[in-house]
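Have a look at this one.
A protein chain is absent from this complex, but the other protein chains hold their places.
For reference, chains read A and B in written order, and residue numbers begin at 1 within each chain.
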Amino acid sequence: MSGHFIIDGRTIPFRAGQTIMEAAADAGVYIPHLCHRPGYTPHGSCKLCTVDVDGRPASACTAKAQEGSIVENDTPALNDDRRALTEMLFVEGNHICPACEKTGDCQLQAVAYHLKLVSYRFDHFYPARGVDASHPDILLDRNRCILCDLCVRASRDVDGKNVFEIGHRGIRSRVIVNAASGRLADTDIDVSDAAVRVCPVGAILIKRRAFAVPIGKRTYDLKSVAEVAIEEVRAQREDEGG
Amino acid sequence: MAERKLRVATTSLAGCFGCHMSLLDIDERLFDLVQVVEFDRSPLTDIKHCGPCDLGLIEGGVCNAENVHVLREFRENCRILVAVGACAITGGVPALRNNIDLWDCFREVYQYEAGTAKGVLPNDPELPLPFDKVRPIYEVVHVDYYLPGCPPSADVFWKFVTDLVAGREPTLDREMLRYD
Partner (left out) sequence: MTHDEVATACALRHGRSPTKLLQVLRDVQAALGHLGADAIDAVARALGLPRVRVEATATFYHLLHAESHGVYEILFSDNIIDHMQGKNELLEYMCERMWLAPERVSEDGLVYVGSTSDIGLGDQGPAALVNGAPLPLLDHNRLDLIAGLIRNQKPLSEWPPMLFEVATNIRRGDVLLAEPHAPGSSVARVLEIGPQGMLEDLERASPRGRGGAGFKTAVKWAACRAAPGSARYVICNADEGEPGTFKDRVLLQAHADLVFDGMTVAARVVGAAHGILYLRGEYLFLVDALEAVLQRRRDDGLLGNRILGEPGFDFDIGIELGAGAYICGEESALIESAEGKAGRPRNRPPFPVTCGYLGQPTVVDNVETFACTAKIAVRGGAWFAAIGTPESTGTKLLSVSGDCARPGVYEYPFGVSVRRVLADCGAKRPHAVQVGGPSGTCLSWREFDRRIAFEDVPTAGAFMVFGRERDMFEVARNFTHFFAHESCGFCTPCRVGTSLLSNHMDKLAAGKGSAHDLTQMQRLMHIMLTMSHCGLGHTAAKPVVETMEKFPETYERRLQALDYEPAFDVDGALETARQITGRDDAFAHVDEDRS
């Protein structure tokens, strides 16, 4: 079933089986997100893409587009909630931008800019989930992880390897790796794996690349997170020959 | 009659004075600034204690006992208190030690490092005693405004102060918002 629905007053088309997120992106409408990535199985965990569908909250990345439904996305109330959610992610981990190589390329940071997160009200957790520098080419800093599950999906579905999983539960949840030693060096991960490059934050980094692109010239220094997200979807559609 | 000048105090707690340097980067606008503000306690004046002020700008997080005393003094005296820069807002680079046990910090610095007198841990009462974790200032006192950045750019300072002087609610443009 294909059809149309309305998002922020604008009528946009959708194809059968598309989620609200996919249909919106095809129409050039950005819905903030972190755990979603085009081409990956939707996860629905970060909840940043929460929209109002006919008056009820739903995750745009997992909810299927429905004929005639009225979706609210870019509203002050929803963006206030998303800002609070982003703040919760910042205080949960150790997100110290000046000390992180990912700055300027980090989606968490870029989404926070988009939502204009300026002030903090929640206390920091300063977790000690461990840093794994054992691998010669790859660094894993669990304290910067936002538990988006993208590396888990990339390793399993793209690389066919099962290097990562989310272990433990609740606030103690953390990424675990496929080795009895618990060390990344003892897994079969390779620097060319999709799982290494998919991380939206500075939790999984390729070593010795820190300043290949200088600060000020990085992805989100040049473009907003909304522009980048829409361009990514366009590029993917062109790859598909659409 | 000229309007009363805005009285401003500034300090750096667990910071690097980079935010202060950035404030000075407003360059020739400094001349305009001193027409509308006057400085109380600040590295610029060498006044040792903060008196009643309209505005307090705090750079750096809270890493030791002295920081708390200074921060409380600012909060008591400043009508508006501002967290300036990444360290005041998140703990910043000094907070990278939050994952390291304080005992290990001391041992590493004073016992294992080459060139230190083995076994002597400094205990002079004049030395500020460090907390087990570095914290942003809003976790210790109420903060009214935040200026992100490492450091916030000169334009951020200028926008904030001019908004305030003009009686506008201070806001940051999207382009001015940076955490690094």
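The rule is simple: a residue touches a chain if its C-beta (ideal position, glycine included) is under 8 Å from a C-beta of that chain, and two chains touch if they have at least 3 such contacts.
A quick note: this is a predicted structure, and the numbers were derived from the prediction, not measured.
From the options B:74, B:131 or B:157, the residue with contact to the chain not on display is B:131. Touch with the chain omitted from the figure is made, among A:8, A:81, A:190 or A:232, by A:81. If you put the hidden chain back, the residue from A:45, A:119 or A:224 that touches it is A:45.
By the touch criterion stated above, the residues of subunit A touching the omitted chain are 42, 44-48, 50, 57, 59, 62, 64, 81, 84-85, 88-89, 91-92, 121-123, 125, 146-147, 162-173, 176-182. Hidden from this view is one chain, which touches subunit B at 65-66, 68-69, 102-103, 106, 121-123, 125-126, 128-133, 135, 139-142.
Quick note on the criterion: only the chains that are shown with their structure count from here on.
Here the spacing of subunit A and subunit B, counted between their Cα centres, is 32 Å.
For subunit B in complex with subunit A, the residues that touch the partner chain are 86, 89-93, 95-96, 98-99, 133, 135-136, 138-139, 143, 145-146, 148, 150, 172, 174, 177-180.
Only residues 90, 94-100, 103-104, 109, 112-113, 116, 118-121, 123-124, 126, 128, 143, 215 of subunit A touch subunit B when the two sit together in their complex.
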